[in-house]
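Selected chains from the complex are presented in situ; the others are not included.
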C-alpha cells in the first residue's frame, strides 16, 4: 500500500474525523437555515458563472472571428461557423436571461410572460452584434494610432487588454439597457478579472475608445464617454459623493460620474470625480485630481512637481 | 499527408533537432544540479497549486452555497451537498497541510507526530467556517449599503471582487495562525490574481469590511483593520521602513503596517504607511500620503489641488 493510501485510510480509521465532519456539517447547515442572507438555496434561478463565461467567449468569437478559437475559418464556410456559434449563443443567453429574470419575478407576471420577455430581450441584445463589431473596428484602429509599440491591428486584438474589456462592456451595456439583473455585471467583472479594467455596464462609451495598459482603470455606472477618448492605466472616473434621499439612504442610479466629451486624453493615475464635464479636446495630466468641470481644449497638469531632492553629497 | 504533418516530420528528419534537444536538456539538467536554489526536486512535499485552488473553490462553495457550482441546492438535500463538499475539503486540506509541514520538518518530529499535528491544524481551521460565514454576511451588507450601483445582495456575491478577496483572506488568515507554510500565501495570491487585491494572510480584518473595485489594493502582513472599514481601489496599507537587527538584516514579522480603527473610510489611491493608528471614524481622502497617526474623526484631504490650467485661448 502506498504511503499516501495509508495516511488517507488512517485519516478515517484512527481519528475523530467522521465525528468532526458530521458536527461541522451540522454547524454549517445551521448557518444556512436562519435567513436568506448570503445563501442561494431553493432558488435555482441565479445565472451560472460558468455558463456566463461561455457566453462571453462566444460573443468575443463572433466579434473577432478566427482569433481565439481553434477552429479554422475560411470565407466560404464562414456562414456555418458564425451560424453555429450564433445558434448556441442564442439558446445559452436566453436561458441565463430567464434565470436572471426569474429572480426578480413579479407576482403578477406569469412564467410564460416572463419567458416571452426574456426572448425579446435576448433578441434585442443579439441584434446589436453587427453594430458592436463596427464600434470595435474603430477601437482597434484608435489603439493602433495611439500606441507607438503597436505593430499591427492583429497584435492589438490578440494582446491588448483594453480591447477585451471594451468589447465585453459594449455587449454588457446592451444587457444593462434591458434591465436584466446580474448578467451585465458578471460580464464586466469577468473583464475586470482578465484585464484589471473595471467599467460598469451602465457606462456609455462612444466610438474609438483607447484604454492603454489599463490596470486599475475604474469607470462608473453613470459615466458618459464621447468619441476618440484615450485613457491610461490607473484612471478613475468616479463619484464624488452619493446623492441621498430624505431618510439618508443612498439613491441608487442617480447621475454621479463624469461626462467626457470627444477627443479627450486622460493620462495615468488621474482621478476625475463627480457629475462634471470634461470639455472636448481637453488633456488631463497624469495623477491630476479633478472635481470641477474643465473647459474644452484646456490642458490640466500638476503645477510644480513639489519634490525634495537630496543629492549624494548632502546625504 | 497534411502540410502540418510534413513539417512536423521534417522537424526531426532533416534537421539537427534531436541533437539540439539532447544538448539543451543536458545543459538545463546541469543547472538543476548545483544547489537547491530554485528547484524543488526529490522533495515531493510542496503544496500543489492545482490542489490548493480546488480547496479554495470548495471553501467558497461552503461559504456561498449555490452561487458558483452547477449543483442544484434545495433545503432538504442541503445537508448532503454541504456534507460531500466538507468531506472532500477535509481530506484535500489535510493532505496539502501535511505536504507543507513536511517542508519544515524538524529532525526531532516523527512523521506520525507531524501527521497528528497536521490533522489538528486542519480541524482547527475548518471549525472556523461557520464564524467566517457570519463575517461574510456583514461584509456583503456593508457592500450593499456602501455602493449606490449595487442592486441586490446576490449581485454582490456574484460579481464583487472585494467579497471574493476578503472571503479567501479570512480563511487564509486561519491557516496563517496555525503557522502552516506556503498555503496561506498561495490562497491570498490566488485572490490577488482574480481581483487585483493583495491582502497578506497575516492581516487582521474586522467585521463589515468593504473594498470597492479593489484593483491595486495592498494590505500588509501586520495591518489591523477594525469594523466597518471602507477601502477603495489603489489603497496601500504598507510598511514605511523595515526594522533591522544589529547585523542589518531585516527582522521578519515585526509590526510595521498601520492599524485602522472602526468606521474609517480610505478613498482611492491613498497610501498609509508604517506602524501608525488611523483613529475611528477618520476619513482619508483620495491620493493622500500618510506616515503619521491620525486622530479619531479627523478628515484628511489634499490641500489645494495644485494644478496648472491652460485654457484654449492661451494655448
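Chains: A and B, in written order; residue numbering restarts at 1 for each.
We take it that contacts are C-beta pairs under 8 Å (C-beta built on N, C-alpha and C of every residue); 3 or more make two chains touch, one makes a residue touch a chain.
Given the structure is predicted, the values throughout are model-derived calculations rather than measurements.
Participant: Assuming all chains share one sequence, and 2 are in place here, what does the full complex add up to?
Facilitator: 3
Criterion: only the chains that are shown with their structure count from here on.
Participant: Please tell me the distance, in whole Å, between the geometric centres of chain A and chain B computed from their C-alpha atoms.
Facilitator: Chain A and chain B have C-alpha centres separated by 22 Å.
Participant: Can you list the chain A residues touching chain B in their complex?
Facilitator: 4, 7-8, 10-11, 15, 17, 20-21, 24-33, 36-44, 46-50, 103, 181-182, 185-186, 188-189, 192-193, 196, 198, 200, 202, 215-216, 218, 220-221, 234, 236, 238-239, 242-243, 250-254, 256, 269, 271, 273, 281, 287-291, 294-304, 306
Participant: Quick check: in the complex, which residue numbers of chain B touch chain A?
Facilitator: Interface residues on the chain B side: 62-68, 70, 72-75, 78-79, 82-83, 86-87, 90-91, 94-95, 98, 115, 119, 123, 126-127, 129-130, 133-134, 136-137, 140, 145, 148-155, 157-161, 194-196, 213, 215-216, 233-234, 268-269, 286-287, 302, 305-312, 315.
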